[in-house]
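A single protein chain has been omitted; all remaining protein chains appear in their positions.
Per-chain numbering from 1; labels A, B and C assigned in written order.
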Amino acid sequence: TDPLQIAGKTYGSRLIVGTGKYRDFEQTAEAVAASGAEIVTVAVRRVNVSDPGQPMLTDYLDPKSITYLPNTAGCFTADDALRTLRLAREAGGWDLVKLEVLGDKATLYPDMRETLKAAEVLISEGFKVMVYTSDDPLFARELNDMGCVAIMPLGAPIGSGLGIQNPVNIRLIVEQSTVPVLVDAGVGTASDAAIAMELGCDGVLMNTAIAEAKDPVRMARAMKHAVEAGRHAYLAGRMPKKRYADPSSPLAGLI
Amino acid sequence: TDPLQIAGKTYGSRLIVGTGKYRDFEQTAEAVAASGAEIVTVAVRRVNVSDPGQPMLTDYLDPKSITYLPNTAGCFTADDALRTLRLAREAGGWDLVKLEVLGDKATLYPDMRETLKAAEVLISEGFKVMVYTSDDPLFARELNDMGCVAIMPLGAPIGSGLGIQNPVNIRLIVEQSTVPVLVDAGVGTASDAAIAMELGCDGVLMNTAIAEAKDPVRMARAMKHAVEAGRHAYLAGRMPKKRYADPSSPLAGLI
Amino acid sequence: TDPLQIAGKTYGSRLIVGTGKYRDFEQTAEAVAASGAEIVTVAVRRVNVSDPGQPMLTDYLDPKSITYLPNTAGCFTADDALRTLRLAREAGGWDLVKLEVLGDKATLYPDMRETLKAAEVLISEGFKVMVYTSDDPLFARELNDMGCVAIMPLGAPIGSGLGIQNPVNIRLIVEQSTVPVLVDAGVGTASDAAIAMELGCDGVLMNTAIAEAKDPVRMARAMKHAVEAGRHAYLAGRMPKKRYADPSSPLAGLI
Partner (left out) sequence: TDPLQIAGKTYGSRLIVGTGKYRDFEQTAEAVAASGAEIVTVAVRRVNVSDPGQPMLTDYLDPKSITYLPNTAGCFTADDALRTLRLAREAGGWDLVKLEVLGDKATLYPDMRETLKAAEVLISEGFKVMVYTSDDPLFARELNDMGCVAIMPLGAPIGSGLGIQNPVNIRLIVEQSTVPVLVDAGVGTASDAAIAMELGCDGVLMNTAIAEAKDPVRMARAMKHAVEAGRHAYLAGRMPKKRYADPSSPLAGLI
């Protein structure tokens, strides 16, 4: 057993999935089940979790067995994010939250100064903050030292499916962090998730890669296996790369 | 259920593992079990499967539940390979075999002409030939058309752990083949195996990546998940890669 | 003719080189000459440009024909950087400067907040600021909008020679900038410099790749050609990538 611990709570799965972009709540629930995720992120501003006159996500994903992680998708200022999460806490009692303060509509990259500002306030108000961040190791360290409960660097632009662009930065963040590091954004297919875990990340968060696959439920299953594969490979310690069978060759070390 | 079919027989696992380079037969057996493999390759010339005075692999891996696939590791001519496999058939009754005729001691790349020659004779003698080949799609097609029961292109030099060097060639081979294609050689870690499957391969064969990991049994488990991850991802149909969230940008299509 | 224009001045070469890490000033001068660079960066705190009792760089590189670009290498705060550049302006009259405010001794990544702070003050004091930045497009845009005369994102950690890690970010910065973009840091060999230029960068700055090559002077010549090669290729408009000769194949678009 090799559980993921976030803010003192233990989870069997290292995969966190989003709940947006699915055909309907039924497909969402099926995909979440196939993924094995125990935490789902919910865009508080977009997903109905309180109006009983409309279909409610909570009817499909039982909040007693699945941890709801409210996020601030669509917030472009610290104030906006704060308002959103305070509201979520009032409505649902959630204090484990995912903070994202966006700075750019095209790439959905975070505004790091607003992110830091919001994180500081949230922590002071007793929130447990999992934070979406750029892959700049300096800001990631600051968020770690400030008391965030998970550091969530982007692997590539949200919704791009490009895979991890800068493994050096992700690895630097892993090495310096004292709380879990989860790659958030950029994963496109199973091997991308495995690579994130092989770099030593503690988990992966994704939405589009599953929801926009041709068969989302099967892709969710793929991702479940991919995260386990990458985690085991990281812990197992991979073989060294050799250039070819004969290490005495001058090629060794060149390419 | 999505079984692998080779020469009319059906297998639940798409991972084939070697039996060399382990500490002892106990570790071999543990790793094979963790990998979920139903087929293991055995270097007929190196592994004791017949001398009851010595420890025998068959005492650790039951040939009734695990398919033994005799291979010709160490053979550098067609004649040598033929001799080896005829002997194996006499000794163990095996006719499903893995042919490899090496052409180079440093890289362990195949000698393609000797490989073609040996494959032809073996097929004429009733063997079911799974064949190790370079990633040249022309030779792979010839081996397919000749009646080999599985095409096994190398992803990188045997024992190198470099991962698939030429995905274009692997994909070309997948597209043209009418029998299963399994990447054989070159996988170093879990994501490499996932990538092979995402290219549409029907399976993966590996030995060093597991046996030379720091914790071989855990790496075997990683590989089991990786192959399933990659297979599901392939069948699920991955999301398209986007450049970033706004597809109208001039970057789209450039990088 | 396709000159580089920075702060209203025109340069024939798009390669800027550092002056550190060479064996001696003679080698520095030879390498600069071979590189064709018309701008050299000088670490004001490290290089002797004023004590006539010691060997002086100005005796080897004539400041009349080569533009000296004082930099703030080794400064870890905005104040430190400001002090250094004010001193440089007093000493040498230089107002075209390269600002770098480091945030981390291991990676030499910039401290973006201190960088922004220092840039703002410098611009208000009449400096023309070429600025070393992370590859975060949001900060790069801010520096552009603030009035910096060149944006210089890192391709990889200073002195790493890893080549451009995140071409998507570099390209995003190129697209949004109204002043020249020069990749600063990370280039290891000629093709890395060509790739930077093919992404649309206006120039490249490097030091270690030349100074720590076995033959620095020849590598300087390599870099001169590489920057021109990449620039011409960018302007020429490369052929589209095809999957293989027959575009009707199902592989097209898959890999």
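Simple rule for what comes next: a contact is a pair of C-beta atoms (placed from the backbone, for glycine too) under 8 Å apart; a residue touches a chain by one contact, two chains touch by 3 or more.
Quick caveat: nothing in here was measured; it's all calculated off a predicted structure.
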{"item": "Absent-chain contact - pick from C:Gly18, C:Pro70, C:Pro110 or C:Pro157", "value": "C:Pro157"}
{"item": "Touch with the omitted chain, as defined above, among B:Asp104, B:Glu120 or B:Asp215", "value": "B:Asp104"}
{"item": "Positions on chain C contacted by the hidden chain, ascending", "value": "105-108, 157-162, 188-191, 193-195, 198, 208-209, 212-216, 218-219, 221-226, 228-233, 235-246, 249"}
{"item": "Touch residues of chain B, complete complex, unshown partner", "value": "103-104, 107, 109, 111-113, 134, 136-139, 156-157, 162, 165-166, 168-169, 172"}
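Definition applied: only the chains that are shown with their structure count from here on.
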{"item": "Chain centre separation (chain B, chain C; CA means) in Å", "value": "47"}
{"item": "Rounded Å distance, chain A centre to chain C centre (Cα mean)", "value": "34"}
{"item": "In chain A, residues with contacts to at least two other chains", "value": "107, 157, 162"}
